[in-house]
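So that we are looking at the same thing, I have put the structure below in structure tokens.
With one protein chain held back, the other chains of the complex are shown just where they sit.
Note that the chains take the letters A and B in the order they are written out, and that residue 1 is the start of every chain.
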Amino acid sequence: MDDLIVKTITRLIVPFIQLYGIFIILHGHLSPGGGFSGGAILGASIVLYSLSFGLEKASKKLSHEASSIIESAGILWYIALGLVGIFMGGYFLTNRAAGFPMGEAGAVISSGMIALITLGIGAKVASTMITLFHTIIKED
Amino acid sequence: MKKIFFMIVLAGLLILLVTSVMEMPGIGSIDNPAYNEVTRYYVENAITDSNAPNIIASIITDYRAFDTLGETTVLFTSIAAVISVLSLGHHHGHKNHNSEEKVEKQHG
Partner (left out) sequence: MEIFKAIIEHINYIAAATLFVIGLYTVLTHSNLLKKVIGINIMETSIFLFFVSIGYVSGGGSPIISLGGERQIFINPVPSALILTGIVVAVSITAYSLSLIIKLHETYGTIDMDEIMELRGEKN
């Protein structure tokens, strides 16, 4: 736990891991990956941080309350996007018929609901991984 | 003794599984019954229906988005279960520790 090499390498490498996770989430509709894989990578970066710096410092970076709020917000965002379809006169979770801006195929901001849902899933999976890990290693 | 018994039973199961698996169409044949009209519809129409080049993304968040909503609910349920199982005992533990300390102080 108290190793200088591990701490220095972790401090160097964590921003790049998080950048890669965000890249995978944002390009979920264009390239392999998506909400689940990108969220797992984002969660793994915080897991790495809390393994090398200890639980206290890690929960200072991302507190338990904040991660549980992010988690609930992810699923509520998903349901809200589904309800937009009902208010626009379609079924639950319709995409093109509900009037989401479809954009141009191949652009980062395109394909309407898919990119937004991927964002929500990514935030939810990342916070779930972090909360599970922190809850399991707490105490003892 | 127990291990040998399980090995015999599981060897029988393995023979059963392998012989039944050998009857399936080979890997990579396009006549595989899994490659049916649903797949053909997804491959041909995903780009026009949802404007996303990644067919899997358009399946899990557009065609079968309700399924993915259930999936996130599974994650939510699991985290609720883990927190309720683990944090219950910690509270009890703290209370016990506090009461023991109080008892010791009173004795002291």
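Assume a residue touches a chain if its C-beta (ideal position, glycine included) is under 8 Å from a C-beta of that chain, and two chains touch if they have at least 3 such contacts.
Predicted model, so just to flag it, every value in this text is computed and none were measured.
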item: Residues in chain B touching the chain absent from view; value: 2-3, 6-7, 10, 13-14, 17-18, 21-22, 24, 26-30, 32, 34-35, 38-39, 42-43, 46-47, 53-56, 59-60, 64, 67-68, 71, 74-75, 77-79, 81-82, 85-86, 89, 93
item: Chain A residues touching the omitted chain (full complex); value: 30-32, 36, 105-106, 132, 135-136
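In this text, only the chains that are shown with their structure count from here on.
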item: Approximate Å spacing (C-alpha centroids) for the pair chain A, chain B; value: 19
item: Residue numbers on chain B that touch chain A, as the complex places them; value: 47, 49-54, 56-58, 60-62, 65-66, 68-69, 72-73, 75-76, 78-79, 82-83, 86-87, 90
item: Chain A residues touching chain B - in the complex, by the definition given at the top; value: 28-32, 34-35, 71, 74-75, 78-79, 82, 92-93, 95-96, 102-106, 110-114, 117-118, 121, 124-125, 128, 131-132, 135-136, 138-139
